[in-house]
Each structure stands twice: as structure tokens, then as C-alpha cells.
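Left out: one protein chain. Kept in place: all the others.
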Amino acid sequence: MNDYANPWSYRLQWAYMLLVVATLMTPVFYVMYVSFNENGFGAAEYVFTTEWYGVVFGDKLMMNALGWTVSLAICTTLITVPFAVLSAKFYKNARNKLPVLFLLMLPLFVAPDIFGSALLVYFKNLNFAFQWLGDQLGTGMFDAWFRLGFMTALIGLVIYTIPYAFIVVLITMGRYREEQTEAARSCGASSWRAFWDIEFPQIRPGVASSCAFTVILCFNEYTRTSLLKGGFDTFTTVLVSQMLNTGMSEQSYAMSAMVSYVAIALIGGIILWTLVRSDKLGREARAKAEPVAA
Amino acid sequence: MNRLARGAFWVPLIFMAVFFALPLLLTAVWSVFERTMFWMEPGFTLFSYENFFTSARLWNFLASMWHSLISVLICLVLGFPIAVFVRRRIPQVAQHRVVLLFILPFMVSEIIRIFALRPVLQRNGLVNHTLLHLGVISEPITSILYTPTGVIIGEVLSFLPFIVFSGFLAMEAVPKHVFEVCEDLGASTVRTYRDVILPLAAPGIFAGSVFIFVNGIGVALLPNILGGPGAVNAGLIATQAIVALDFPLAMAVSAIMISTLLALLYIGHRLFDLTHVLEPAKR
Partner (left out) sequence: MRDAVTTDAPAVEVRGLAKHYGPVRALDGVDVTIQAGEYFVLLGPSGGGKTTLLRTIGGFHRPTAGDVLLHGRDVSDLPPEKRPTGMVFQQYALFPHMTVERNVGYGLSLQKRPKAEISDRVSAMLDQVGLTGLGGRKPHELSGGQQQRVQLARALVLDRDILLLDEPLAALDAQLRKDMCLELKHLQEKVGVTFIHVTHNQEEAMTVANRIALIADGKLIEQGTARQIYEAPRRRFTASFIGENNLIDGTLSATGDGTATLDIGSDRITVPSDESASSGHDATISIRSELVAIGPAGGEGLAATFVESVYLGLTTSHRARLADGTEIVSRVVSAPTPPAEPGAPVTVSWPQDSARLHID
């Protein structure tokens, strides 16, 4: 922006941007607002209560679903984030980047229901094939490999979350200078040591963010999980089936609000952390800049 | 050890090939299988395609494409200028933080945001309540929810953040001094967009548009929750077929969707080289 630009156009554009964010968030905040109303949605009178959250937490089924969701989220993160780091390193060094990019980013573009259906049929076929194989070999050890369940839901979630984790890690890695790895190696570090000692500490913010994103995405995901989960239920599948079957109850408002809290808390945490961190770094740099100039 | 370490880099790619690329390709094979009572058996029949192309499903599918296209345009018009503004007017160090603002709605579950539109747009919901209260309208608006308009609103609100991200990534390909050159040459806003920004940001815009388009026709929940009785898109056709145990039909729809997607991406790649979307990351 130059000094002659109209300050009002600048302010107007800021206002527009914030308005868009606010509009996007309005339904979410409205759900939270309703979730604290004792009389539920549409009531003439607003009475604050946390009763509905109590109902959710008191519900055995819900708590069970929450448990499954948390374990899925943890397992997915443990697989997706290392995969993302490995792939990002691979991508940076790859001579032919297109196939790598294609494999890792395409899940973003395949609609959830389509991908869920394809993977469902794939797993069913795999399951038949492995059972047949087991029968031929006279063993039952292959039977449960690809039966719909935790494992299949996990695979679906890993594929769903990889593009996001990959992008975040790749962007942080983009700011890393490869010369540092070379310098470490000429100091005697193996490529593995150089990665841990030098590169990893510098991409740690990206890795942390991709962990957070993966957890949030697992909490949010419905379609793929519901197709691939088999017997158990997660938080969102309970929520959606409730909403589809009986409409929005007070309890579903509380549950929706809870899913949003997880996302907002994690993202808000990241935003605050980066703000504080960059602020601190900036202040340190300014404080120590003086003697350098002298 | 060294070979083992190098092999580790291939694990994610092999995983993606086996559990992602392969199932997608196989949809085309399964789509020509014979339907049985609860499953399907190998064979070759185009019955599922016939079923799709000669029934009302085709028109529903085309209608959902049309709605999706409208959503893409609305998202571009509303969202892309934000990306330009952030890149052009906000100091470099603050840019990523501003973009983080849009991560917030993006990271709140799509399902919650789609569902929450019901209470917001309902007869006695937030919008009607507020407008009635302000005296703008005297009768509640009931022609939004359970109509194509409702679906389009849902799509825009779901996918708008994405166009901001892909737009922003694309704008990183536009060097900042370009704006100063444009101002210096006295180019109008329209001409700056048409001659400079859009061509440079094209790969990112294209990637964002394709994302919105295919998700608009693929996310079953959108018409299921916000659309009226007839509202159906490809995603919903597929999941309904799965529920009805008509697996070949579900696979045929999937195969059609995937070929559409691949064709779009191929065209885009030929036109713009989509690897440029990640160019800033490569630097």
C-alpha cells in the first residue's frame, strides 16, 4: 500500500473480510447459543443452562462414541503426520513431482461419498479375497484383516487427512534452507541425525499444526467413517443419525457445539501460540539488534 | 540400514496407491459387474450406466452440476478478492496470520455448519427472527430452506474458505511489486485483475474451483439436509445405492464422478501446470 491510497478503501476491505468470517461462523455460534438454552431452539424465552451438556456426558452411548472418536483421532494422527513428513521430504527431492503430488493431493478432490463408497466396496472385496485365501490355506488368520471396523475406518481417515497434513508440512519445509542439512553433514552428521538435529526443530511448528488439523478433521469427519466403520459409532455418526432421524434435539445442539469447541480451541491455540511466539522472537531480535548495528 | 531408510519414503506413496488410487480405478471395473441380491458378481453389463443415464437421476445429476457451478462462481466473486487483498495490502509477516482467520470456520465440521443452517434459515430461525425484529420483512421467508437456493447457500458457506486458501497460495505466485507496477502504469482495478492477477493466479483459482465443483456434486449431506424432496446429487445417488445394496450402480456413479474429476484436472494441468499451485512451497 502506498501513502496516497485511500485509507477508507483499506478499512472497507478489512471490514468486508471480517464480515465474511463472521458470516461463516454465525451458524456455529448460533448453535452454541441455542445449546445453552434450557428451552431449546425457537423458544420465546432464553434460560441459560448447561443441562444439555450434562445429558450428553451422562449418555453411555455418547461416551462410548466419544471414546472411539478419540482413539481414531489419535491413531490417525500417529500415521498421517509421519506419512506427511516423509512425503514432503520425498516430494522436495523428487525429480518427477507430478505423480507424487497427484497421489497425495487427489483425496481433497474426491467427494467424501464417492470415495467412501469406492473404499467400502474395495474392502468388502478384499475381505472376501482374504477369507478365500484363508480357506485355501486352512487358516482363519486373514479373516478379520479387512472386515469393516476400526482398521478400515482408520485407513479412510488417514487418506482423508493426508493432503492437509502434507500441505502444512510442505509449506513449513519450504522455508527451510537445504544448505543447513549439508552443513550438518559436513560436520559429520548422518542424514538421519541432520534431520533430527537441524531440520526437525525448524519444521516443528508445521508438524504441530498438522497434528492439530488431523485431530480436528477426525473429529469432524462423518461420511467416510460412517461408510467404513462397521459396528461401532463415532461422535459425528451418532450426531448425524440422531439429526436425520429425530431432527435437531437440544442434545444434538450441545453435541454440535462440543465438536466445534474442539476445533475452535485447537485452532485458537495455534493462532495465539504463533502470535505470542512471533512477537517474542521479534522483540528478542529488536533487543539484540542494537549491539550488532554498533 | 540405508536402503531401509530410503524405503521408508516410499511407504506413504505405496499406501496411497493401494488404498486410494487402486479402489478409485477399480470402480470402473465393478460398475460393469452384475448385481446380485446382496452383493455383485463378475460379469460385463452396462445396466448400471443405462439405469443412470436413462432415468430421472441424470437430470438430478445435471441440475446438481448447475447448482454447483453457480456456487463456484459465487465463491470466486466473494472469496478471491479477499486473497488478493491479503496479498496486496497486508504486510508480509501478518499475511499468514490473517489467512489463519479463515482456517477457523474451515476447521469447524462441515456437517455442523451444514446442519446449523437449518435453525438459521428456518421459519422461526435466526435470519427470519432478526429480519422480523428489525421490521425489514413482515412475513418469515420460507423459500430458502429445502430449495436449490438453500443448497447453494450451504455450498458457498461450506467451501468459501477453500477459495481463500487456494487463492492465497496462487497469489504467492504474484510478486508484490507487480501491483506497484500496475499502479505506476495507471491500470484500472478491472484491467489489473484481467491482465495481471488472473493469469498469474490461474492455477490456484482453477484448483479451488474444481474442488468446490466436485464437492458440490459429491457431498451427499448438502442436498440431503438443505435441499427439498427432489434434491439429489451424485454423492447422494451413490450412498442411496449402497443403502439399497445396488453396488454396481454406486460404482457406476463413482466411476462417472472420478472420470469427470480426472478430465477436469487433466484439462487444468494442460492449461496451467497445476504443480505451480505449490510453487511457493518449492522455493
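Just so it is clear, A and B label the chains in written order, and each chain counts residues from 1 on its own.
Just so it is clear, a contact is a pair of C-beta atoms (placed from the backbone, for glycine too) under 8 Å apart; a residue touches a chain by one contact, two chains touch by 3 or more.
For clarity, every value in this text was computed on a predicted model and none was experimentally measured.
For the chain that is not shown, the touched chains among those present are A, taking the whole complex. Among A:Leu126, A:Ile198, A:Val238 or A:Val259, only A:Ile198 touches the chain left out of the display. Shown as candidates are A:Met63, A:Ala183, A:Leu244 or A:Ala265; the residue that touches the absent chain is A:Ala183. Not every partner is drawn; the one left out touches chain A at residues 177, 179-180, 182-191, 193, 197-198, 201-202, 285, 288-289, 292.
Here is the rule we go by: only the chains that are shown with their structure count from here on.
Averaging C-alpha coordinates per chain places the centre of chain A 17 Å away from that of chain B. Chain contact summary for the complex, chain B toward chain A: residues 5, 8-13, 15-17, 19-24, 26-27, 30, 39, 78-79, 81-82, 85-86, 88-89, 93, 97-98, 100-105, 107-113, 115-120, 122, 124-126, 157, 160-161, 180, 183, 210-211, 214-215, 217-221, 224, 234-236, 238-239, 241-242, 247, 250-251, 253-254, 257-258, 261, 265, 269, 274-275, 278, 280-283. Residues 1-2, 10, 13, 16-17, 20-21, 23-28, 30-31, 34, 41-42, 83-84, 86-87, 89-90, 92, 97-98, 100-101, 103-104, 106-122, 124-125, 155, 158-159, 162, 167, 170-171, 173-174, 191-192, 213, 216-217, 219-220, 222-223, 227, 236, 239-240, 243-244, 248, 256, 259-260, 263-264, 266-268, 270-271, 274-275, 278 of chain A are the ones that touch chain B when the two sit in their complex.
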